[in-house]
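All protein chains of the complex are present and in place, except for one that has been dropped.
First chain written, first letter: the chains are A and B, and each begins at residue 1.
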Amino acid sequence: MKNNRFVAIVLVPALTLLTLFVIIPIMGSFFFSLFDYNPLRNQNHFLGLGNYARLLQDSTYIKSFQNTLIFVFVTVAINIALTLVLGQFISGVKRRWLRNLFLVAIFLPCVAPVANSAVVWSRSMYPTKGGLINVLLMALDITPVNWVGSPLMLMPALIIFTIWVDIGYNTVLFTAGIDGIPKDFYEAADIDGAGHIIRFFKITLPLLGRTFSFVTAMTIISHFQMFAQFEIMARDGGPGKAGQVLTTYIYYSGFKAKDMGYASAISVTLFLLILAVTLVQQRLNRVDWGY
Amino acid sequence: MHEGAKGVAEGVRKGIIFSIVTVFSLAMLTPYVWMLLLSFKHQAEINKANTFLPDVWTLRNYIKVFETVPMVHWFMNSVMVAVSATTIVLFTSTLVGFIFAKYKFRGKNIIFWFILATMMVPPQTTMVPSFLLIDRLGLYDKLPSLVIPGMVGGFGIFLCRQFIEDIPDSLCEAALIDGAKDFYIYWHVIIPLIRPAIGALTIFTFLIYWNEYMLPLLYLNNPLNMTLSLAISFFSTQRTTDVGAIMAVATLVMLPVTIVFIAFQKQFIKSIAMTGVK
Partner (left out) sequence: MKRIFALLISAIMIVSLFAACGQGGGTSSSDGGNTSSSSGGGKTTVEFWGHVNEAWNASHRDIVGRFNASQSEIEVVPTFFPYDDFEAKIQTSLMAGGAGADIYEIWGGWGLDFVATDALSPVPDAVIKELIADSYEPVLGTFKKGDTYYGVPVEYNNEYGGMLVNKVEFDKLGIPYPETWDEIVNVARQTSVSNGPVFEMRGLDFTTDDTLTHTFLTTILSTGGQYWVNDKFDFSTPQATQALQMLVDLIVVDNVTNLDSATGAQGAEIDGAHFLGRGEAMMVPRGPWVISMLEEEYDKAEGVDFEFVKFPIYGPTKAFTAETGWSMCVPKNTQVAEAAWEYLDFFLDKENLMEHNVRCAQIPPLKSIAKDPEFAKQLPFVVPLLDILDAGRFIGPFNTDVLKIGLRNVFVSLCTQDGTYASVSEALTSLENELNTTLKLG
């Protein structure tokens, strides 16, 4: 159809809003990153690329950068592998009510605020004393683990929590995706005598192609953005800054250290990082956004 | 003989898979069960940390929560934000999706890419300028500050475009020949045909706004203006040691959406499955 006026009436306000609330702020981040910026001061000094030069020397920044990458790649890899297997398993459950029951249990954490669940875990699952995980470990005569209080275990603790809180969506999507694969493919494979694992890699995965790359792309982007659990479980970055990631370091620099220019410089690098990873991922997976 | 063995093996395999999934699902629920149990325990019992079920069940924690923080008020704030945001996002996503699915115009691909690209800008990277912008617009410490910035979103547009493209052009053209105008077609032809997608987008959008943590943390100030997702950190930093009461808050925060979810689980799951790419 064609009606330029109608198209304009719809698109102009929509694009204006997007420009106002997405494009202008990201340009604002670029702009502020060039200053020693604090809105409470009457004068703010122009630093040029000074804030970026400082990033390279800031060990906390380097640590947050590494932590972010480790967190995203490990968590997403486990998340995708786990949800694929779960999807495969649940898709094999024939009784409707039963499979819904499984999906409800797995999806439940997705309907509660992440901040809420993060507090639940940090106050009732992870504490060395009285935390359920350690209570169970001690019942089995295993030395309790200091989850959120040791530099070594904090990141694993955050990863475990994030997987728990976030596998719901992907499990549902993969279960539906696997359900959608026509049964004749498997019957053909049966005749060839292919095992389950071979069938999974030769049939399920390739036929899941679009769902797979879509889910991976969305999961990666969303994991770069995670904030609440770090802010709650890793106060000020946690012991040894083992839980400091870029999002929380932006918040800390901007609103606690009140160094908004520096916070903006960190923001810009996070933005570029997400952009780069998304582009690489799309190249690898050839995500077809349809057009 | 051979067939029978295979059947047994298949049965065993199914049994193992079934048990794995069952155990896993129970493990998923454990933190919530534990949260519930703690919320009914006395503080002294929690400090001792030597019981699983409460020795003495108490409602003290819940009473304390309602005495100290305005839970109902926060709940209403969350409802207002999530409902109004979802309504607006539904409207803009379907309308813009319709434009991209059914209209020909210059620069269409570039504009669509532009919209998709905005999805790659996470709000965390624009914390500082967004805050200043919200303040200049006079929205600071007001609930609309959570709604207005997200009124148009890439994901919803992308999803709706996909679904609307599947509607045969002939339907629209037939309506056009009958003299229907563009908005009429959108409202009376397109919308009824993409109900499932609308349902999916509703749930998806609602949950995003319901669970949002960072923006309310930044944009809202007065405790009375806060949303439910801030309740837990507000309460737990205020009464650091009172684990029982903290678990009561956590339970109350979860309760409303959990009830809705369990009551409509079938539709929920089906809708969520639809937000994936077909």
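Assorted remarks:
To be clear about the criterion, contacts are C-beta pairs under 8 Å (C-beta built on N, C-alpha and C of every residue); 3 or more make two chains touch, one makes a residue touch a chain.
Predicted model, so just to flag it, every value in this text is computed and none were measured.
When the full complex is taken into account, the listed residue touching the unshown chain is A:Ser122, out of A:Thr83, A:Asn100, A:Ser122 or A:Thr248. Of the candidate positions B:Asn77, B:Ser93, B:Gln124 or B:Thr251, contact with the unshown chain belongs to B:Asn77. For the chain missing from the display, the contacting residue among B:Arg13, B:Lys104, B:Lys181 or B:Lys266 is B:Lys181, taking the whole complex into account.
Contact between chain A and the unshown chain involves residues 9, 36, 38-42, 54, 57-60, 119, 121-124, 126-131, 134, 143-152, 233, 235-241, 255-259, 262.
Residues 47, 73, 77, 80, 84, 87-88, 91, 131-132, 135, 139-144, 147-148, 181-184, 187, 217-218, 221-225, 233-234, 236-242 are the ones on chain B that touch the missing chain.
Methods note: only the chains that are shown with their structure count from here on.
One simple way to say how far apart two chains are is to compare their mean CA positions; for chain A and chain B this gives 15 Å. By the touch criterion given at the top, residues 13-14, 17-18, 20-22, 24-26, 28-32, 34-35, 38, 46-47, 49, 92, 95-96, 99, 102-105, 109, 111-112, 114-116, 118-130, 132-133, 148-152, 158, 161-162, 169, 172-173, 176, 182-183, 207, 210-214, 218, 228-233, 236, 243, 246-247, 250, 253-254, 257-258, 261-262, 265-266, 268-269, 272-278 of chain B touch chain A in their complex. Only residues 1-4, 6-7, 10-11, 14-15, 17-18, 20-29, 31-32, 37, 39, 86, 89-90, 92-93, 100-117, 119-121, 123-125, 129-130, 132, 135, 164, 169, 172-173, 175-177, 196, 210-211, 214-215, 221, 224-225, 227-228, 231-232, 246-247, 250-251, 254-255, 260, 263-264, 267-268, 270-271, 274-275, 278, 289-291 of chain A touch chain B when the two sit together in their complex.
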